[in-house]
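The complex appears here minus one protein chain, its other protein chains still in place.
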């Protein structure tokens, strides 16, 4: 495996998340499977989504009330339909989705060790859909190392 | 090109952004050009700015009202001259600039595929100057892969 790793130091793959509107969609399993399938034993896994109205984040993976509280807090800080916003052609969730996307970001990087994704016990990787309607969200995973 | 990539798995270059005070300065072209000039076909591009009062971000690149709304929202959540702030030696925008910089971050990582920066259709890379006066902002781009 080490020799294979030396010859193929980078693996890049992708998948699509079909969201059902605003909310959290866990992608830990998909990312971990791509890392395990790669030749990289030690390195990093970079996860990226090519959109401006959703986010990637690492959050607590055990209690679903954490995601509910995140959603409620964000809705208070970045309210849909705020009259301050001029960019509203796609509806009251249009500009809030862009702000949420900037605040949480569209990429994550996680260590790889022993050929596996090394998240903490309580860490899960989520795609956070910020639009109220369903979307197809592309995710690219790049694994680098040796 | 593949052989060259194997021999030169990393390219690092930089440029300076001369800001004209608070606002957004698109750097997508500069980053994409450095990626295209590198020997890396598949991997990642890391973009970093060596300051604590500006940010890098990926945001919607078509409608300038998105950036205007981002600026207005941030000015409401992190107000200049807030009496809560003790760090104000450089003016009312001093501490807000540091908070904005922490919230949005000073680095980005984007996939590279086929020798090109792989942003989504509507994604642009921006340097967000948070100080009200012009500054010279250093940006470093590191491209890794094979």
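Going by the order they are written in, the chains are A and B; count residues from 1 in each one.
The working rule: a residue touches a chain if its C-beta (ideal position, glycine included) is under 8 Å from a C-beta of that chain, and two chains touch if they have at least 3 such contacts.
Computed from a prediction, not measured in an experiment: that's the story for all the values here.
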{"item": "Residue in contact with the excluded chain [from A:17, A:54, A:110 or A:139]", "value": "A:110"}
{"item": "Where the missing chain touches chain B, by residue", "value": "8-10, 12, 46, 48-53, 77-78, 82, 84-87, 89, 95, 98-99, 101-103, 105-107, 109, 138, 140, 142, 144"}
{"item": "Where the unshown chain meets chain A, residue by residue", "value": "9, 42-44, 57-60, 63, 65-66, 68-70, 72-73, 76-77, 103-105, 108-111, 113, 118-123, 144-146"}
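To be clear about the criterion, only the chains that are shown with their structure count from here on.
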{"item": "Where chain A and chain B are represented by their mean Cα positions, the distance between them in whole Å", "value": "19"}
